[in-house]
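The other protein chains are all here in position, but one chain of the complex has been omitted.
As written, the chains take the letters A, B and C, and residue 1 is the first residue of each chain.
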Amino acid sequence: TKLWGGRFKESVSETVERFTESISFDKELYRQDIMGSKAHANMLAKQGLMDNIDRDKIFEGLSEIERLIESGEFQWRADREDVHMNIEATLTDMIGEPAKKLHTARSRNDQVQADFRLWCRDTIDRIVTCIIHLQVSLVTLALKNEDVIIPGITHMQRAQPVLLRHHLLGYIEQLEHDIGRLVDCRDRLNFCPLGACALAGTGLPIDRFMTAEELGFSAPMRNSIDAVSDRDFVMEFLSANYTIAEHLSRFGEEWVLWASEEFGFITPTDCISTGSSIMPQKENPDPMELVGGKSARVIGGLVTLLTMCKGLPLSYNRDLQEDKEPVFDSINIILKMLEASIKFAHNISFNKERIYKALPAGHLDATTLADYLVKKGQMDNSDRDKILEGLGEIERLIESGE
Amino acid sequence: TKLWGGRFKESVSETVERFTESISFDKELYRQDIMGSKAHANMLAKQGLMDNIDRDKIFEGLSEIERLIESGEFQWRADREDVHMNIEATLTDMIGEPAKKLHTARSRNDQVQADFRLWCRDTIDRIVTCIIHLQVSLVTLALKNEDVIIPGITHMQRAQPVLLRHHLLGYIEQLEHDIGRLVDCRDRLNFCPLGACALAGTGLPIDRFMTAEELGFSAPMRNSIDAVSDRDFVMEFLSANYTIAEHLSRFGEEWVLWASEEFGFITPTDCISTGSSIMPQKENPDPMELVGGKSARVIGGLVTLLTMCKGLPLSYNRDLQEDKEPVFDSINIILKMLEASIKFAHNISFNKERIYKALPAGHLDATTLADYLVKKGQMDNSDRDKILEGLGEIERLIESGE
Amino acid sequence: TKLWGGRFKESVSETVERFTESISFDKELYRQDIMGSKAHANMLAKQGLMDNIDRDKIFEGLSEIERLIESGEFQWRADREDVHMNIEATLTDMIGEPAKKLHTARSRNDQVQADFRLWCRDTIDRIVTCIIHLQVSLVTLALKNEDVIIPGITHMQRAQPVLLRHHLLGYIEQLEHDIGRLVDCRDRLNFCPLGACALAGTGLPIDRFMTAEELGFSAPMRNSIDAVSDRDFVMEFLSANYTIAEHLSRFGEEWVLWASEEFGFITPTDCISTGSSIMPQKENPDPMELVGGKSARVIGGLVTLLTMCKGLPLSYNRDLQEDKEPVFDSINIILKMLEASIKFAHNISFNKERIYKALPAGHLDATTLADYLVKKGQMDNSDRDKILEGLGEIERLIESGE
Partner (left out) sequence: TKLWGGRFKESVSETVERFTESISFDKELYRQDIMGSKAHANMLAKQGLMDNIDRDKIFEGLSEIERLIESGEFQWRADREDVHMNIEATLTDMIGEPAKKLHTARSRNDQVQADFRLWCRDTIDRIVTCIIHLQVSLVTLALKNEDVIIPGITHMQRAQPVLLRHHLLGYIEQLEHDIGRLVDCRDRLNFCPLGACALAGTGLPIDRFMTAEELGFSAPMRNSIDAVSDRDFVMEFLSANYTIAEHLSRFGEEWVLWASEEFGFITPTDCISTGSSIMPQKENPDPMELVGGKSARVIGGLVTLLTMCKGLPLSYNRDLQEDKEPVFDSINIILKMLEASIKFAHNISFNKERIYKALPAGHLDATTLADYLVKKGQMDNSDRDKILEGLGEIERLIESGE
């Protein structure tokens, strides 16, 4: 029976259980949930709301549960609804009475927020690491092709030749903004909701600063209703992620074009292409196509979150349970997109010769241009000279790579 | 090794495999894939492109595979990428040479489209059945509460009293539009892409009409490039689903309000409420909250699809692989939302007495109104009488339920 | 003062007026609003709820108002909130007392729905006409280039050569699905909400069938609460439009690529390109870039509508006022996108010679392929012969255009 099932005469029907359960996805939070429970138990003991013996039993039990989960031996149960009740009820099965005291001065409403903030924090660190790897891969690629010049393109039309490495540094710069956003988001979400309980706090003499500190949060949150009801940190996190997705989708599209017969700038090695069962000449740059395709899902996930939260009266509503899946899904995708891009960057080679042969086409010869302008009366001869000088300078710059 | 792996020197790295595989979700199409393969084999045999003995072996093998899948014994392999290759390669493992002939005049590009269209067709039938169930539940609820009058509300303000059954019939009407959209969508998508092959058709003497007919399609599609590249039928299907989701989200919100202490119109039975671990007085209408919350995901899924397809040059691009997950996910949610709503409709009772006690508040007494207007000079006495007569008529209508 | 301002002690502050007005956009509905009012007056007169003299005055007044609006002389006033009150109040200014009778058995809640349905119906006809024009342009383009073969592309990699005209017919087919969706949408929305009044209908002896017929609707709507609260016809209309937008975005992207130096398939004439102030060699295919860019707005508009409607309890809520701007905006864009695509199709020429020179690259020579497979042991010699025969057949087909 469910923890809260005592008062109900009828058992919750299977339909409802299947519809309302969240354990199928929120078990992802198990590590943070256990960490949070330990900090909470520590604080309760310190404040005299639990004795040390119980605290120790709880610690032992939780550590065992963590071990079971990680070894795949833990029995997740849908009738125990979510990660919190699964862990707490198993703990009760294990150690009995003391487990129940863990729920003192805590509600699933503040507990899930603490877990989710910890999870986002951890995940931000993983993503940042991954971005840095990609940046390093791009630098490596730039160095390997230090002298390659490619057509700079605007409107899909050749505009001015640019150094490939300058182009690649453009990517790196964009990823740098992404890191900045993640770091700001991390700072802003790193406050501790524990102690907000269901929505109104508790009268028990808890120490919110102690829990916050133990979990590495900057401070406790200032308002309990804000603590349980808001999801703006999730929105900000997803937003910080969709700009990454947008950037990668743009690299992706570009690399797919570069790998086409028409562009022919790059050749991916076999290990990152996939073929066609009926057209063996093909080497499709599928990973980068999918980087584009999958980026759409991060946008869709954000829309899910925003649409779900819109117009919800405070404080906690069950709708909010739906904030997790789009995040887990999007982050999973983002990490894979980053990995795929790293692999791709390591496994392409630039077809220098072909690029150079094609380079002149579509670009304007400076002298012709200047003459044209003089003829049209839009430039006098002294201007012409100045411009040609300028264009010469550009060329020098391009060649010297400044 | 992969089917198309022969020509590549290096094995496809795990990262890429993990990133590009679709078997984790497109195995959902196994039944349609097998059905399509059988129809294809039949046609090849009929056209003399395969002999009957091979056709029979293929049939037997495919039936066995279907059995294995349904009994959970089938070994899905990520290195075999997708549902098509998993089934085809297993068939080859089973029956050898003849299996390879199944790929004659077929590509995964047209195969996946056929599978997916069949799947959508089947699913539309399931959803329509579910909607009709919900309509029946609402009619039952209306009949059970035939004489209940509730405040009709605009702007969240009481406007005019209406018969509950009239209100519930409003829901039913909206669901009726949804059925119409699904049926139109079914008609429009029920054309057969087989024979389009990779994108350009085939020179082999296939009979596209035969395959189409055997699979219950209205006809073969007219253009092979359209057949492999377009996903507008998926968009239309998702669109037909989000109007259902929108409708359900509106009922959901309404029922959540009706179950509140402030409204108090309905009481859900225990079996469809969930409680609070720390506030035992509560019976939260979680399923209907989640109907609202989950509807957001259908919108998010649509955005994923639309964003993914936008600006993709023809014909097939790997990005398009990403069309399935949002659909599977959304349909799964829609079906559960419909089920939950049916259960809810069956398990609420209207608090007639409380509704009636509250009914007068916030509504205008007709005489006061008319007098007010006459006083303000906005109405003469004959108008007043006409209006009062009209209002009386409304009341009669309401009472007689017309 | 506002029509409904009588009872309020304080005047509505400017802020609120500016925030809540809709006249800045819903005046778009003036023609439909006047048409609806005439039909309503006719019906009231026929039913004896208004005398013929008043009806005639109302007709005259409304015709004059229509003339004023179309000549730009009409004074739209924000303090009269919306198109309905602007027209009705002006009518009162013009003809006095009889104008007030027009509001008998009508509310803005059903009136706006009637107007909007009529507007959508008219607009669908315009869009369908525009699509047919585009189809004709594409056929013309196909005929002008009857013998052009282009590389058929999958994964942005050359796959098999296809006839340009086959490719263009793919576009036409996709647009044909779009027409089907618009026609279905038109049929489904063409029901008359008049008579629903605020939400609960009216006790007055109106004739809903007469109004419906006069306005060209198939029938009156069946449920008054559905009539004033639902916006699924708007969603369906926008959905029918975003598939058009998706299709055009794909053509757009393709044509932008084709116009690039790297592809070089087409050359747009000057009149549909725009240049660069500093790079005179460039002819940017801006209209087709913008076809892509602007298609995003149709998706955004749909999201606005879906997000806005989600979770709104029945019946009418002021939020619903926000359903119009995304539609007006999207339809305006769609029509311009169609026009721009038509112009583009008329003003490009295919660079046959350049295409042909490039055609062999990236495609596999059939013999090489077959030999390769035989060598790898994946094919025996009889299969090889069969395949080569098949490939020869494909070539014949391509050349003969079947």
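Methods note: a residue touches a chain if its C-beta (ideal position, glycine included) is under 8 Å from a C-beta of that chain, and two chains touch if they have at least 3 such contacts.
Worth saying up front: this structure is predicted, and the values here are computed from it rather than measured.
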Listed residues A:D26, A:E66, A:E214 or A:E254, member touching the removed chain: A:E254
Among A:H133, A:H166 or A:R354, residue touching the chain not depicted: A:H166
Touching the absent chain when the full complex is considered, from C:A198, C:A212 or C:I244: C:A198
For chain B, the residues touching the chain missing from this view: 151, 153-160, 256-257, 259-264, 276, 279-286, 289, 303, 306-307, 310-311, 358, 361-364, 369, 372-373
Residues in chain C touching the chain absent from view: 2-13, 15-16, 18-20, 103, 107-108, 197-198, 269-280, 284, 286-287, 289-290, 292-294, 296-297, 299-305, 307-308, 317-322, 325-326, 336-337, 339-340, 343
Residues in chain A touching the chain absent from view: 6-7, 109, 152-156, 159-162, 166-167, 169-170, 172-174, 177-178, 180-181, 184, 188, 198-204, 221-226, 228-230, 232-233, 235-236, 239, 242-243, 246-247, 249-250, 252-254, 257, 292, 295-296, 299, 302-303, 306-307, 309-318, 372, 376, 378, 390-398
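Here is the rule we go by: only the chains that are shown with their structure count from here on.
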Given chain A and chain C, the chains that contact each of them: B
Central chain (by mean CA position): B
Longest centre-to-centre distance from chain C, chain (CA-based): A
Residue-number overlap at the chain A/chain B interface, same or different (half cut): same
Centre-to-centre distance between chain C and chain B (centres being mean Cα positions), rounded to whole Å: 24
Separation of chain A from chain B, taking each centre as the mean of its C-alpha atoms, in whole Å: 29
Chain B, residues touching no fewer than two other chains: 6-7, 198, 292, 296, 299, 302-303, 307, 317-318
